[in-house]
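A single protein chain has been omitted from the complex, and every remaining protein chain is retained in its original position.
Each chain carries a letter (A, B and C) given by its place in the written order, and its residues are counted from 1.
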Amino acid sequence: MKAIELQDDWRLENLRLTERPDPEPGPGQIVLAMRAASLNYRDYLMVQGGYGSRGGTLPLVPCSDGVGEVVAVGPGVTRVAVGDRVCPGFFQGWLAGQPNKADFATTLGGPLDGVMTELMLLSADGVTKVPAHLTDDEAAAFPCAGLTAWSALVTHGRIAPGDVVLVQGTGGVSLFALQFAKMAGARVIATSSRDERLERLRALGADHVINYRETPDWSKRAVELTGGRGVDLVVEVGGAATLEQSIRAVRIGGEISMIGVLGGPKPGINLPLVVMREVRLQGVTVGSREGFEAMFRAVESHGMRPVIDRRFAFDELVPAFEHMAAGRHFGKIVVAIPATA
Amino acid sequence: MKAIELQDDWRLENLRLTERPDPEPGPGQIVLAMRAASLNYRDYLMVQGGYGSRGGTLPLVPCSDGVGEVVAVGPGVTRVAVGDRVCPGFFQGWLAGQPNKADFATTLGGPLDGVMTELMLLSADGVTKVPAHLTDDEAAAFPCAGLTAWSALVTHGRIAPGDVVLVQGTGGVSLFALQFAKMAGARVIATSSRDERLERLRALGADHVINYRETPDWSKRAVELTGGRGVDLVVEVGGAATLEQSIRAVRIGGEISMIGVLGGPKPGINLPLVVMREVRLQGVTVGSREGFEAMFRAVESHGMRPVIDRRFAFDELVPAFEHMAAGRHFGKIVVAIPATA
Amino acid sequence: MKAIELQDDWRLENLRLTERPDPEPGPGQIVLAMRAASLNYRDYLMVQGGYGSRGGTLPLVPCSDGVGEVVAVGPGVTRVAVGDRVCPGFFQGWLAGQPNKADFATTLGGPLDGVMTELMLLSADGVTKVPAHLTDDEAAAFPCAGLTAWSALVTHGRIAPGDVVLVQGTGGVSLFALQFAKMAGARVIATSSRDERLERLRALGADHVINYRETPDWSKRAVELTGGRGVDLVVEVGGAATLEQSIRAVRIGGEISMIGVLGGPKPGINLPLVVMREVRLQGVTVGSREGFEAMFRAVESHGMRPVIDRRFAFDELVPAFEHMAAGRHFGKIVVAIPATA
Partner (left out) sequence: MKAIELQDDWRLENLRLTERPDPEPGPGQIVLAMRAASLNYRDYLMVQGGYGSRGGTLPLVPCSDGVGEVVAVGPGVTRVAVGDRVCPGFFQGWLAGQPNKADFATTLGGPLDGVMTELMLLSADGVTKVPAHLTDDEAAAFPCAGLTAWSALVTHGRIAPGDVVLVQGTGGVSLFALQFAKMAGARVIATSSRDERLERLRALGADHVINYRETPDWSKRAVELTGGRGVDLVVEVGGAATLEQSIRAVRIGGEISMIGVLGGPKPGINLPLVVMREVRLQGVTVGSREGFEAMFRAVESHGMRPVIDRRFAFDELVPAFEHMAAGRHFGKIVVAIPATA
């Protein structure tokens, strides 16, 4: 079978198409014929060594998110059957409940081999069935970005109808958060620096939009839009650049989902405001299989579809990464994986 | 001012239009000019003595649910102002958090005087402001039935998008539960004994309907509709008649909101199923002011309107009760209260 | 290796000592040299066919609770190592979070083979390490009864210091509940029908005791002991015989952990009290591995030891069951398992 490997050193140009032996499923294992992958910024940092020792060792099959069809099952497998279409979970070992250290070392695309491969060997416990209405590209878009948004809003944030959720920019997590927030009956305030993108956010369901370039002190506007009460939940992806505004935008007793770790300086935290207004800052890092299954039940129930920016071919992974790095995409970037004969 | 009083004895025919002195607000108090009331089955039982010593003493102004305009405020009142339109809370003393015995003795329409009065004296703490889009009739429909449904689904049930909620029949709580469940992104299964009502439930948003007369073993059908998983939350209003089916319909680890106390025999409980499938039975009795405020934020955010069956005049309270007792209504029964000059 | 099997038919006298081939661990599997087992009433019902088709097929190795030492590990096992002392979990497949149907079919002692065997083959995921201070007999006492009590009080009940917990009788779950409740800073009311047992409950830490034979209306006494507020959590193990009193004993908004399924008539439920006082009835059936690990961290931290009634030899399983059925034990009944040479 064909796979893409990062070889020799942690540099984008070391991604190479290679041959690997076809995997055989042992007890409790399955083999997937992969059909599509999607890219996360983590994948881009990873192949450049950005996650240090957490990235594992080379050669490494990159990228964590994708979808495939079960083509073989090992002895004792009952969770899935040949022909099922499934997504591997980002944390292969985090099935439910609280995560632990061991679970956190089971991430795909480093240290474990990822999805850029024709055939993928996994534990049957590590996958979730895909709703029928999703195309392969759409299904591949969900694992990291979708589940992170779901965990922030539902698992941790427990948002209810009438709550106000603020999402920042047009990255994958933010778009999913907008869609899930609307699904849960919340009101959504979305921010971006470009009016044309604000229009697209509105079309996706945002009730209010703020151009943060024109309104750098956007927390004031957000609080106004809630009648002075403040936002119930901020999905914070900007780090140092936005945390102060997020803390000012959130209501007394509200929650900020801490997601963005895109680097940049260590953000200073406005401690008096956090303490005296009982703000909660909740780190969110993807989620468990239990959350994934709940998310896909909701996606199926609503016939929801994610936003796909553009599709690249299997041998265009480097251009796909470059497209992502350029930062002009709106929605997930997908890479097709050719069917094995 | 005019008021309706239950006089002498706990019988429907003892409801009499009477005169009372206009109230004056003391410190922390307000006076409402009532505009509309709505009926609950509790009101009907209450005026017939059905709540025993919990009903208080006669004469009593009946009915707990209504809406009025603030026409006077006493010293120190800041929560509301003259001109605000507000609903009194069923439990005047249950503001937030866990209820206690003292809070539970502060219910309107017995032991405290209720809403069938032109002017009503209340603590400023006991009311909640009404969304602007609601008519008076619509606002009056919410307090008990709406908040009970909200508490069952949101406060206790914490439903999330993709959850499946089952509602029974066409009573006020069930219709509100259907509407709130859809608002929260849940899938709704609704039951009724008449096809014409099932059509109306569908029109209100029910995803699936079951005629429980044709399908007495409706739990099986409900489980099928969830792909074998079971229902996440059953809003149980039928008591002995339906509890066994509700227990069979709910998923492992699911919840049954126990609401119906309409009398009838003591229901037997299928203990092995409850224990071995970790079912939760949660008694729900209206809710706190904090819940009321959250509900009205959601109602406002969604521009939601309740279902009104029919409107009676202030001097038609007895016919209005008889209409309710006949059981053919669909939605809340409202009683207009004339504006004081 | 030697094992005890239930052969031919579901009757106590069909328990026979037999030989089975030594198991070999496959990938992800381990072999335990079992050292001790403890009995639950479920085991007694099970060998007599009391769980119907849920009991699986014969021959069956009975009993779910025990402790063993890891003597072999298969490829890929990292959770435990040879030499570790571990308890198998009652639900082999329920690792964390919400249970589902598939997890519920993975119970030891039927349908899966249980612990009455010298060597036991298990998934490495299905066991929890044992605190060092516990003897083998003590460790074997925990799995079902200990985790059920833990789940009732901690996982579901979330009791806090100062809460009042009521435990009934002197069964395994009730004694564990008493010990865990004291550990969590709660005040404990314990009931029994015999004064001598009430003394032993006091010695274990019960703050108040009630002889329910002398005080059949014991809920009144329990409410008095809480200054009129009511009990925060009742660990209900008596079913039809006690449920009415439990509902009367619990505070407004309190919780009843539903555990007892020892048969008897279907209990009638006092619906008006449950509904109007917002009582929660929570079915509890053992718990997940995540709960087991949390329980053992607490047990280790407190150096806690369970109450052992009596120890039987491996070939005394039938007398051990008869001792349990006689109902005069106080604490867990343990069965030794001889070390394999």
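Throughout what follows, contacts are C-beta pairs under 8 Å (C-beta built on N, C-alpha and C of every residue); 3 or more make two chains touch, one makes a residue touch a chain.
These figures come from a predicted structure and were not determined experimentally.
A.B. asks: Which of the displayed chains are touched by the chain that has been omitted?
C.D. replies: By the stated touch criterion, the chain not on view contacts A, B, C.
A.B. asks: Could you tell which one of A:V82, A:I252 or A:A325 touches the chain left off the display?
C.D. replies: A:I252
A.B. asks: Which residue, C:R11, C:R54 or C:R158, contacts the hidden chain when the whole complex is considered?
C.D. replies: Result: among the candidates, C:R158 touches the missing chain.
A.B. asks: In the complete complex, the non-displayed chain touches which residues of chain C?
C.D. replies: Per the touch rule, chain C residues meeting the hidden chain are 154, 158, 160-162, 180, 183-185, 187, 294-295, 297-302.
A.B. asks: I need the residue numbers on chain A that touch the omitted chain, in ascending order.
C.D. replies: 98-101, 104, 228-229, 239-240, 243, 252-253, 258-261, 266-272, 274-285
A.B. asks: Would you write out the residues of chain B that touch the absent chain, in ascending order?
C.D. replies: Answer for chain B: residues 26-28, 78-79, 95-98, 102, 288, 290 touch the chain left out.
Simple rule for what comes next: only the chains that are shown with their structure count from here on.
A.B. asks: So how far apart, in whole Å, are chain A and chain C when each is placed at the average of its C-alpha atoms?
C.D. replies: 40
A.B. asks: I need the residues of chain C touching at least two other chains; which ones are they?
C.D. replies: Residue numbers touching two or more other chains: 98.
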